[in-house]
Structure formats: C-alpha cells, structure tokens
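Below is the structure I would like to discuss, written out as structure tokens.
With one protein chain removed, the remaining protein chains of the complex are shown where they sit.
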Amino acid sequence: MSEQIRVKIADYAVKKEEGMLITVGLGSCVGVALYDSFTKVAGLAHILLSDSTLFKTPSNPAKFADTAIPLLLEQMVSIGAKPSRLKAKIAGGSQLFSFERSATSVGEKNICAVRNVLAILRIPITGEEVGGSMGRTMKLFVQHGKVVISTVGSEEREI
Amino acid sequence: MGRQVLITDDTAFMRMTLKNILEKNGYQVVGEAEDGQVAVDKYLELRPDLVTMDITMPRMDGITAIKKIIEADPEAKIVVCSAMGQKSLVIEALSAGAKDFIVKPFQAERIINAVQKVIG
Partner (left out) sequence: MPFRKLSVKVKRIEVSRVPELPISEEFKLDVLKEMGNIGAGNATTALSTLLNYERVNMHVPEVALCPLVDIPDLMGGAEKSVIGIYIRVFSELSFYAVFLIDFESAQTLVTSLTGEDYPVMEEMGRSVLLEVGNIVTASYLNALSHLINLTFLPEPPLLVVDMAGAILGTVLAETNAAEDYILVLKTAFVTATGKIEGNFLIIPDQHTLDIIVRMLVNGACQ
C-alpha cells in the first residue's frame, strides 16, 4: 500500500516496502531515519530530548534519543530488518531562537545524543542535515530509502 | 520649557504609542531609548524634564537604569511604564526613585495624568 505515515513529535513509526514516512516541524528536535535496503524496512523517529535518565519519571520513551532509537530498531527488526544492514540519516537540531547567552543549545545536545546512540548501536550515518536556525520537514521513501528534507521557503533536497 | 520627555521602551511600537500620546498633549519628546543603558546615556546628554521607563529590557533593565539615573541626578523625574505590575516590582521601582508606576496596557489619560502630576 502506498500510504503516508505521519510521525508526530516524540513518536516513531515503521513501514515496509512501499509508501512514505514523514515528520514535520523538526526544530531543535532530531529526525532519525533508519533503513534496511535489502528487506526494504524503514523507520522514522522524531526525537525531542537527549537523555531519559535525567528524569525521575520519564513518561514517553519515544521522546528521548537513548530510548526511542532502540525501540525503533526493535520494531523494525520485528518486521524483518537486520541491525547490521541498517543505515541512518538524520536531520534537525537547529536553534530557532537566538539567545544572547547560549551554552550548548538543546538542538546540539540532541544531535550529539543521536550520534552517540547510533554509534553504540553500530549504525552508520550516511546522510545528514543538522544545525542552523530553521525548522525542517523530513520524508523517508520506503521503496528505496531516499530521504528528502525541506524548510520554509526552500526547495526540497536529498540527503 | 519644562515639558521635555525621554521615552524608554524596548519595542518601537510602544515608543511610537507613547510619543503620539505625549505630543498630542503638548509635551516634547526629545529622545527615545531602547534599553536601560541608552536611557542613562541619553538622560545625561539631554537632561529631559521627565523619563518614562520600561522594566523588561535587554542589556540593562529599567530598575537598574532608574538607580543609575537617580545616582547621577537625584532630582530626576522618572515614571515607570511596564507590563509587569507585580507588587514587589512596583515597590522596588518606587523605592529606587520612580515617581509613579503605570501598568500596561494603559489608557492615554492615565499616562497624561501621571505626567502632569510630576511635571505639570
């Protein structure tokens, strides 16, 4: 079925063979797209925060890089993906508001956390568009794993 | 002249609004400041009869600016015009030397009455 699945904030979804996964409004959030090209299994997560261990009672594990990505991977495996074949593409982690005093921005922390988690899971990042000051939309085409990014007022581009 | 005013607010819109109200009522706006530091500098340069002062501003807030202006000129007449109407802030502003405290949003009459009371 060629359908479009929208991944909302602090959420993730998987799809096989056909269709598209899309997530909109990646500001300081990071979109993580994982793809197994052999079985055509795709997964997309919209990550809000970097570290679930900073919270006493973490609510939704899909919010955090350290918990969302492993869950995404698990779900992809359950529909046929093999971890060793996975490739990742990431987008987002921008700083929309320019504060005069900026320590590490939330966007940067998220990017860092995502890179770390992917490294631990041994998933290489083969494409990325991160940082900057604008919000992004990320589309993952399931048939071939193509990832396309767009921002307000710009053309779409592949990463 | 006795009716020269320096306006301080970090938004152009509020400066424009205050300027219109004051000028319509016969006051002369001799300067505009977008933060506390500029207000202090312009006060020393222009020596207006009255200053209107916002509180929440970048670089230097209004209360600090009031203190610095009063330090330089104990006779300075300052009226606060801010969205922050919390009791402790009003007290702090008045203790620092402001003559009145007007909470935004305000009616034009409120500003004019306050200014008249201070400089006529």
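In order of appearance the chains are A and B, and numbering begins at 1 in each one.
Simple rule for what comes next: a contact is a pair of C-beta atoms (placed from the backbone, for glycine too) under 8 Å apart; a residue touches a chain by one contact, two chains touch by 3 or more.
A quick note: this is a predicted structure, and the numbers were derived from the prediction, not measured.
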Candidates A:4, A:37, A:59 or A:78 - the one touching the absent chain: A:59
Listed residues B:28, B:56 or B:116, member touching the removed chain: B:56
Residues belonging to chain B that touch the chain removed from view: 10-14, 16, 56-61, 63-64, 82-89, 92, 103-105, 107
Those residues of chain A which, in the complete complex, touch the missing chain: 8-11, 24-29, 46, 48-49, 54-55, 57-60, 94-101, 106-107, 110, 134-137, 152
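Here, only the chains that are shown with their structure count from here on.
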Cα-centroid distance, chain A relative to chain B, in whole angstrom: 50
